[in-house]
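Please see the structure below; I have some questions.
Heads up, one of the protein chains got dropped from this complex, but the rest are sitting where they should.
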Amino acid sequence: MSDEQTLDLLETKIKELRELNKMDGIDLSSEIARLEAKLTALRKELYSNLSEWERVKLARHPARPYALDYIGMIFEDFYELHGDRLSGDDQAVVTGLARLDGTTVAVIGQQKGRSMEENKLRNFGMPRPQGYRKARRIMRLAERFSFPVITLIDTPGAYPGLAAEENNVGEAIAVNLETMARLRTPIISTVIGEGGSGGAIAIGLADRILMLENAIYSVISPEGAAAILWKDKERVREAAAALNLTAPRLYELKVIDEVVPEPLGGAHKDPPKTAAALKDALLRHLSELMELSPDELLKSRYDRYRGIGRYRTLTDK
Amino acid sequence: MSDEQTLDLLETKIKELRELNKMDGIDLSSEIARLEAKLTALRKELYSNLSEWERVKLARHPARPYALDYIGMIFEDFYELHGDRLSGDDQAVVTGLARLDGTTVAVIGQQKGRSMEENKLRNFGMPRPQGYRKARRIMRLAERFSFPVITLIDTPGAYPGLAAEENNVGEAIAVNLETMARLRTPIISTVIGEGGSGGAIAIGLADRILMLENAIYSVISPEGAAAILWKDKERVREAAAALNLTAPRLYELKVIDEVVPEPLGGAHKDPPKTAAALKDALLRHLSELMELSPDELLKSRYDRYRGIGRYRTLTDK
Amino acid sequence: MAIFKDKNYFRVDLSKEPDESLWMRCKSCGELVFKRRIRENNNICPNCGAYFFLTAKERLESLIDEGSFVDISKPIMDDDPLEFTDTKPYPKRIEEAQEKTGLASAIILGSATVSEIPVVIGVMEFQFIGGSMGSVMGEQICHGMEEAIRRRVPFILVSSSGGARVQEGIFYLMQMAKVATVRTRLAEEGIPFISVMTYPTTGGVLASIASLGDVIIAEKGATIGFAGRRVIKDTIAEELPENFQTDAFALAHGAIDRVVPREDLKDELGKLLSLFVEVG
Partner (left out) sequence: MAIFKDKNYFRVDLSKEPDESLWMRCKSCGELVFKRRIRENNNICPNCGAYFFLTAKERLESLIDEGSFVDISKPIMDDDPLEFTDTKPYPKRIEEAQEKTGLASAIILGSATVSEIPVVIGVMEFQFIGGSMGSVMGEQICHGMEEAIRRRVPFILVSSSGGARVQEGIFYLMQMAKVATVRTRLAEEGIPFISVMTYPTTGGVLASIASLGDVIIAEKGATIGFAGRRVIKDTIAEELPENFQTDAFALAHGAIDRVVPREDLKDELGKLLSLFVEVG
């Protein structure tokens, strides 16, 4: 049993005691209070020292809220829009218009499923070229009406397979990047779960990049890195650590703009609270970005990406 | 035997006489000269009174030059470009860059085949959505570098079929129209053979519309019109006449800007001469259009299409 | 007798009640139902839920706020530029269509409100020569878009069309180019354009204005496609799947944003429009 499972079990026991407590003649209040204090302390200890690999597991936790969950909790009047107008409607990408505290925004989210059936529909959150092109269409729509664009990233990666290559997934991602680079409206991207490589950044070029505390953003999965770089599938913990994929670390590296806190134990422990924190962050960043003219916005976005990267300068000889 | 075939036979006989004439001791010069004069007179009579249906047959004549034939005769340094970047490369549409009397232009042509094999490759000149989207890509490329766009129309129509509908041929045509309406570079379209309805206009919204003398431009084929409107497949001649599909008639109706003359008997009787006439017309129109700034060009194109149509004004009551 | 023949142009007035027989038999479930009840129910059978055909006027009534409609169409009607006659002269067909529908042309154009949001709205009348697009429809659509720009309100176009007005030949084809050209101005002016596809949206209407909506909504049961089944059969004799050119087919292939049941269409439009316009 993992540490987290032990704590979940303890939590269940406390709930059972609380039920008992309601019955006549039994007073367990002080015992319950002590157990709850203990649980919180244990949780804090566990989650304040989360290893990278533990965060990977939280980012992929099946109970973790997905894009549509956040959309439901953060926005009003979500109106879903479908289709790339070219050849398909990829349900691994959800797009639409909605209101964020009164402002109409375009929302683009990568959507995983929970049941087998849902996952079939959502393709396990792995977008096809049609999904990226649907996103591109919505970006252009947003630009036309000056709606800010909010993207929610949560994908193991772009769908790899014959049909994806036949539909030029490379182009789909590349042209999205080009499109986002010059889109004349604010873009805020948030990694809410897994930020899987090119499949993530294809909707992730933004004026502000946020990450939920336990989200990850990585060029390769720890499993993939272990297999390819360490030639040992078991060394996922080492790989996860080496990849620098956690939100706090990426904030230190100045690649992302904010880490949005999650409840102790992860977003799924209190989805509304997580959503509230994300909404607060989105509103803060959006109000700053909406102060800028489209030209200022584009210039600042351009400068951000023009300057990104780490290298050593040598003596020209 | 049709009148045209009779004349072709006479032409062959004259050629044979001319061979004989080269041999020693035979002088047929004066007989040949008289026969040639006769042939020319007969041709003139035949082709000056071409019925609409006869023009339809000329427009579809298997020996008629196709887009690539004209491209070879009119432009220099043609560099073909392929692919819609999305999912395919439709060979019923040929696109590329080339030089027209020194000016780099983008060329977009609908291409038929002659042999069965060629026709399989070219899909009988019926473009798929991928072909229209390839054309669109080349238009955007042309706009980026201010290359004028020359389109050559020759199609029975857009390819009708399952795959075309699955790839949203309606969108493909509609967005091409929208794209051409605002393309910031001159566009000249020429119907060189068959201008088949929506499949033709999808590359035919232009600053100047030219037609070869025996080309046709029609909302429906005479065969289709006979079957649907006259409920009688045999009444193609009547349908062809009613449809007002010939170049001279469309010029009278002020829908097209110029009728480019063909040699007696049709373009295939002297392809280089036809190409020379078309080149001359293209250069004339292009030099006029290149006098205009992009804004002037767009305004004049806008006004042209905003004003097109014939209706009766009523008394508002 | 052609009602518009005398060059007097009657504007569409939705308040006039058409007289009609009391009962009809539903073709789907076979029940006898009150016509009035069907009418009040968006022409949906109250017994089995089957959709009956809506005229353009009925469609308008089903989508807009009651009493909000004002005809803003141009006072024009179809001409006969090609002097076209097949089994019947084109002017005769126009007359018959006018008598049958009580409309001047195959499109109604007006200002109205939808969930209290002002819009310009055009609705095609399929019973008017198959809702085909001739010079008048092209002109009214463009006029509607220009009015939407002038009033700074969204433009809604409800399509129901077989496509080509063959009798106008090249002028029909040029309407495809014309409406697409004027549509670009809506985009440049930031005016929303909602395209509503109903049964059927095909041919050159699909391949021009109907496919150019910022948002495209299809009514449940709409046929959506470029080339008709018959043309496909005659040209390439291809086997076609059962769902060919259905609403579900269009949705699956990314052609449209949503499929909406008729009874929800007005609410959906209101919800969508409210996202495009400042509310409050």
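A few points about this structure:
Think of it as A, B and C in the order they're written, each chain with its own count starting at 1.
Keep this in mind: a contact is a pair of C-beta atoms (placed from the backbone, for glycine too) under 8 Å apart; a residue touches a chain by one contact, two chains touch by 3 or more.
Just so we're clear, the structure is a prediction, and the values are computed from it rather than from any experiment.
Within the whole complex, touches from the chain that is not shown fall on A, B. Taking the complete complex into account, A:L177 is the one of A:I14, A:L35, A:L68 or A:L177 that touches the chain left out. Within the complete assembly, A:A164 is the residue of A:A164, A:I192 or A:L297 that touches the hidden chain.
From the options B:N21, B:S146 or B:S287, the residue with contact to the unseen chain in the full assembly is B:S146.
From the options A:S30, A:S115 or A:T315, the residue with contact to the chain not on display is A:T315. Although one chain is not displayed, subunit A still touches it through residues 158-162, 164-171, 173-175, 177-178, 180-182, 197-198, 200-202, 204-205, 217-220, 224-225, 228-231, 239, 242-245, 250, 253, 255, 301-302, 305-306, 308-317. Within the complete assembly, residues 77, 79-89, 97-99, 104, 130, 134, 141, 144-146 of subunit B touch the chain that is not shown.
The rule is short, and it goes like this: only the chains that are shown with their structure count from here on.
Interface comparison, B-C against A-C: more C-beta pairs in contact at B-C. The mean-CA centres of subunit A and subunit B are about 54 angstrom from one another, to the nearest whole unit. Rounded to a whole number, the gap between the C-alpha centres of subunit B and subunit C is 33 angstrom.
Centres computed as Cα averages put subunit A at a distance of 42 Å from subunit C. Counting partner chains per residue, subunit A shows two or more touched chains at residues 85-87.
In subunit C, the residues that reach two or more other chains under the touch definition are 211, 253-255.
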